[in-house]
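First the structure, which I've put down as structure tokens, then a few questions once you've had a look.
Every protein chain except one is present and positioned as in the full complex.
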Amino acid sequence: MSETHAQTVPFVRDTMLPPADPPIKEAGAVRWLRQNLFSGPLNTILTILGVLIVWFVASHFWDWFSHSVWNADSLADCRRIIAETWGEGARGACWAVIRERWNQYVFGFYPVELYWRPTMTFGLLFVALAPVLFSESAGIRRIVLVLTTVLTLWLMATLGAPAAWLVFAAVVLVGAILISERHVAWLLVFSVLYPLMGVWFLWGGSAWGPIMVLAGPVLGWIAWRLLGRVSALVATVAALVVPLVWWIVFAGDASRDAQGIVSLAIPAVDSDRFGGFLLSITIGVAGIVMSLPLGIVLALARRSDMFLVKTLAVIFIEFIRGVPLIALLFVASLLLNYFLPPGTTFDIILRVIIMVTLFSAAYMAEVIRGGLAALPKGQYEAADALGLDYWKAQRLIVLPQALKISIPGIVSTFIGMFKDTTLVTFVGLYDPLKSMSDAVRASTSWKGIYWEPYIFVGFIFFLICFGMSRYSMYLERRLARDHR
Amino acid sequence: MLIHDRRYRSMTFQVIVFILVMALAWWLVNNTVRNLAAMGKDFDFGFLWQRAGYDIPQTPIPYTSDDTHLRAAFVGLLNTLIVSILGCIAATVVGIIAGVARLSNNWLIARLMTVYVEAFRNVPLLLWILIVFAIFTEVMPPPNAFRGDDPAASMILFDHVALTNRYTAIPTLAMTNDPGSLDLGARITFNWATIAFVVVLVAGWIVRRMIAAWAQRVQDRTGVRPTTWWMSLGVMTVPSLLLIWYFGLHMIPPQLRGFNFTGGLNVQNGLVALWLALTLYTGAFIAEIVRAGILAVSRGQSEAAFALGLRPGRTMNLVILPQALRVIIPPLISQYLNLTKNSSLAIAVGYMDIKGTLGGTTLNQTGRELESILLMMGVYLVLSLIISTGMNIFNASVKLKER
Amino acid sequence: MSDNSTRPIDRSQMRVSDEIAIDIRNMNKWYGNFHVLRDIDLTVHRGERIVIAGPSGSGKSTLIRCINRLEEHQSGHIVVDGIELTNDIKNIDKVRSEVGMVFQHFNLFPHLTVLENCTLAPIWVRKVPRRQAEETAMRFLEKVKIPEQAGKYPGQLSGGQQQRVAIARSLCMQPRIMLFDEPTSALDPEMIKEVLDTMIELAEEGMTMLCVTHEMGFAQAVANRVIFMDQGQIVEQNEPYEFFNNPKSERTKLFLSQILGH
Amino acid sequence: MSDNSTRPIDRSQMRVSDEIAIDIRNMNKWYGNFHVLRDIDLTVHRGERIVIAGPSGSGKSTLIRCINRLEEHQSGHIVVDGIELTNDIKNIDKVRSEVGMVFQHFNLFPHLTVLENCTLAPIWVRKVPRRQAEETAMRFLEKVKIPEQAGKYPGQLSGGQQQRVAIARSLCMQPRIMLFDEPTSALDPEMIKEVLDTMIELAEEGMTMLCVTHEMGFAQAVANRVIFMDQGQIVEQNEPYEFFNNPKSERTKLFLSQILGH
Partner (left out) sequence: DTLADVKARGELNCGVNTGLVGFAAPDANGNWTGFDVDICKAVAAAVLGDATKVKYVPTTGQTRFTALSSGEVDVLARNSTWTFSRDTDLKLDFIGVNYYDGQGFMVNKDLGVTSAKELDGATVCIQTGTTTELNLADYFKANNMTYTPVNIDSNAEGEQQYMAGACDAYTTDASGLAATRAAFADPENHIILPEIISKEPLGPAVRHGDSNWGDIVRWTLYALIAAEEYGVTSANVEELTTSSQNPEVQRLLGVTDDLGAMIGLDKEWAKRAIMASGNYGEIFAANIGEQTPIGLARGLNAQWTQGGLMYAMPFR
């Protein structure tokens, strides 16, 4: 019964204790093994099971893998070599098929002498992506761009690109490196132009086509500026109508006439020459580039408080997400022609890209909607209070932030879409996985080869997708860390 | 001007949008009509009642080539549902195991599961389907390898199952006291025994719930929860065992006759491969969802439960799972949706789902691409809507209450 | 620091018995190779109210988490209520049902109502009939002054209310010892007071309490001993008045000057 | 409440003109069925500095958000600078560019630098050339004493600095009226003072200000009128000295005793 009772022994430590090492069973490899592999009966059993699985898989594949043949003309040749080297009945992988058909897997039937064009296009893709994807860290951006430059130029040179184009690529790439050191945002101009440039590089033909397409928005902008003084409404309508009219009525003739006056053409390559990874990447990139703006519009529409707009967006999104992509591809190949004015037919690749775009736009819209929802309401209010109107607020305040938050989701959507490009095999396009492998196997020399093409294609897909998913995880962490 | 008034501005805008959408719709329909006219075709679902003329390898309901396209489509739909439902169940099991194993403190298991998840998530599903299918056709023996006195291959599970490169032959069930079948018309029948089993199982499940409720009441009253697992086990199993005995239910193992195994049920490899590939692929995604769900329940929750003296098992049941499920279920359902849609890749392995029948052979034989594809998309849409409605109802019911 | 004026406690009312509630001897703990707690010796008698202070990372949380075995110690002994904490699960269970703990972030179960939060452990651990558990819970909810919130979910309450529910939840297990780990540091200033008031009331009833806190007003008003930790060691302990007005060690002085400085 | 001593303001310097800046007549607002603002009548003259106080949920924020139409009122009239707020978008735009607003949570744009935050609206709304906008912005950043932070991002600033940027951002639009909604309540005590000082400076320059705040020191030093709201109504208004020392209504007394109490 004491308030200042005896137990309260005042205590002061005069010497601080130094840190000691933990007891032996708490440290080093012993502890690691005990904690991570054998921390209990269940875990011990699991560990043994895991070892067995690894052993089973490895022992079955090691033989086959270690007996790989890289140089042979045909499957029979391969088998002969394997039998000679490792004895009768030995099994082995025949990677020679990849070696022989490598070009076909990568470029499809693209003209050999023009291989440098897709290569350059692919290299420039990274420049276009730099301000969007790699804006987070100057270090990473520098590494990516320098690597791209070196690889692209080297590959182009080996593939026999004309000197003029080598110079062009070098200027763009090196220029990008220099610009990105100071003003990454300036590269956005290149990002916007890239799709049209890419189309021209890949398909070739007259440059006037893409230029005239580009002229549409420019004309629209001019109209908007000119009419802006008269009335905002008229200006907006004009900004929408002028490009449409231009594209539908004038662009075709204009580009033909311009081509007649100044020829700006490189050899044209038809769509049917696209195949392999070139096709997958083309469809994938085109799909993502076009689905992003569409996705943004859909996401804004779905969040709109206008009932009708919202309903339409919901119907569209839910419809697209409710049917398999393969059904939409069949729509592209079988039905799209029904829906267009009689007599219009266009390229199956283009049709597939349209469907893939619609498909991923629906998913993209959901991703972006998440990003929009994550923005605090205060941002909208502050924009309102400053007198920004809806579109300015969206463009200057909301979207830049929402899109940044959504980048990881966008990347995953892209990964999904890129994987799904293999489905184009069902509408008769030469995807790398099935059609290309079937084509390879249809030749007499490689008839009967099965695993190697699949493993090869799977491996490439894995590399690309895994790389992207890791990158997006890195971004996600980074955004979470300095989300300010 | 109306456009300057907040109230009418959005109305005006909506009217414009509406007009544009209507114009677009009209344009599409008009084009279609004109195209159909130009091709001399019409828009008519009459072909569904014509003779199909082709065979389907795996039919859950009786079907011959003399049946109509409609029935073929229905068989396809059932096949879609079969592989989807089996896939969802298996993928959930695989996903939960892999997801929990990835969080295991066993280093090896966690790594193995990471390899599994990444391998399946980053490679196209189509490739997995083809590879699994290839494993079946290339690695499994053909049926005639089971022939002879010294066969090259032998059946597994006490001569009840044969894995061949065409199908997996499994036993069928037969009854000595066959109670006959309930005929629903259109040659769709249900054996009374099946119905009896379903009834008994459902009843058993209800009784089990009642036992649980009773246990809860006892616990509420006395604080002590009676042991009920043996009762639950009893009501779930004993009636079924009785029925088995009563109907004389037994298995007829498959036997090799002629070219193939007969007597049993031959599950086509297309189905097995598709099912396996879908399971493993979706399982990898579900594993991530489960992992994220468990991680989403903060450590503080389990610590709080431990500090209150709850044991780990109880903590899992009462605290972690109820919260994790809220996080897990919505993306899980959308994986179910994806799986159902992905089952349309059946086309790659010749499994005749609705894409293979209605959207494949029927479309081809009749040339009715517009009708077939619209109908097929409609079916998928209805399936998705059913699944996502279920999801929304669930979400609404478990949403955490916030301030 | 919030400078809520805390009601002065009537210390004469509060007895400290000779019975030992917690006895920690020579206890060491490592996280991997990091030596978090070094040679801790601490004896707590029944009815004592001990405040633990110290800079961030000094091991305060780790120490009190060792007491109900949320963390495992690697050497030395911890005896709680006569039960030594070893790997024996039975002992751990016994200790945990004797010791209540309140966390910085409340850790209420968001999927259960306030009442369910409070009755969960009594029903499943103590096997108390539900009716009785609910009655007890309501009693404690009244004590923390929020009986009217019993049907709500934690997400619907303010931070202060949530922390009070957390205290009530612990009390429902009728523990003989309460551990608090910075119970007010996640709260807005207005809410700190209501939580401290609840804790003071508990102290007045003679509950044995170990409280990690930086609320020095609370420490002075309630504690009968303040323990100062640094680098995993108990650097100084003393009764509050002495501790605050006459700190012995340099570190303590430095620390006090920092937190009382402004 | 922080008791930062605010610099006394030289009231003789501050003129209140006869011109009416804001005129609210008979204004009512409902959220669904909930009547938030009831029959509000309020006339603000150019150059007036009005502090609005009242318990939480009394409708203070709602009132000032109605003034720049972040919320819509359902009956009555609000005339700002001679422009009546109706559904006409042009009017709303005009009013918004006359009225600056500072929020409790700053609501700076995190993806833009401080300078960009300040120039955004002048460039896009007022169509000021970038150079000129930047000069203006720098002038106001100097005024709020953080010109050296112009190149940083909001996330890199302390709360007080952020709030001063928010004030500068509003000022860049050269508004004739400023609205403040608890500009200091999300700030740590040390930072409150720097924000209040900025506001006092503004007041000295004769800006028309409406400020929701619980900083009574500020109110006494700066305001020429204090308005007390409760349950959506203006319960009392008076000049500061009278308001604090001689409140008329019971509610005001109760309220003042609470917030000045501890």
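In this document, chain identifiers A, B, C and D correspond to the written order of the chains, with residue numbering beginning at 1 in each.
Heads up, the rule we're going with is that a residue touches a chain if its C-beta (ideal position, glycine included) is under 8 Å from a C-beta of that chain, and two chains touch if they have at least 3 such contacts.
Note that the coordinates shown come from a computational prediction; the quantities given were computed from them, not determined experimentally.
For the chain that's not shown, point to the residue among B:P239, B:P254, B:P330 or B:G356 touching it.
Looking across B:P239, B:P254, B:P330 or B:G356, the contact with the absent chain belongs to B:G356.
In terms of residues, what is the contact footprint of the unshown chain on subunit A?
Considering the whole complex, subunit A reaches the absent chain at 76, 101, 103-104, 108-110, 112, 270, 272-273, 275, 330, 333-334, 337-338, 343, 345, 348, 426-430, 435, 438-439, 441-444, 447-448, 450.
Tell me where the left-out chain touches subunit B, residue by residue.
35, 39-41, 53-57, 64-66, 137-138, 142, 144, 165-167, 257-260, 262, 266, 268-270, 347-348, 350-352, 356, 360-361, 363-367, 369
Simple rule for what comes next: only the chains that are shown with their structure count from here on.
Sort out for me whether B-D or B-C is joined by the greater number of C-beta contact pairs.
Result of the comparison of B-C and B-D: B-C.
Can you check how far apart subunit B and subunit D are, centre to centre, with Cα atoms defining each centre and the answer in Å?
59
Please compute the C-alpha centroid of subunit C, do the same for subunit D, then give the distance between them in whole Å.
43
If you average the CA atoms of subunit A and of subunit C, how many Å lie between those two points?
Measuring from centre to centre gives 53 Å for this pair.
Which subunit D residues touch at least two other chains?
Subunit D, residues with two or more chain partners: not present.
Which subunit B residues qualify as touching subunit C in the complex?
Against subunit C, subunit B makes touches at 219-225, 298, 300-301, 303-311, 314, 318-319, 322-323, 326, 398, 400-403.
Mind listing the subunit A positions that touch subunit D in their complex?
Interface residues on the subunit A side: 376, 378-379, 381-382, 384-389, 392, 396-397, 400-401, 404, 482, 484.
Spell out the residues on subunit B that touch subunit D in their complex, using ranges where they run on.
4-7, 9
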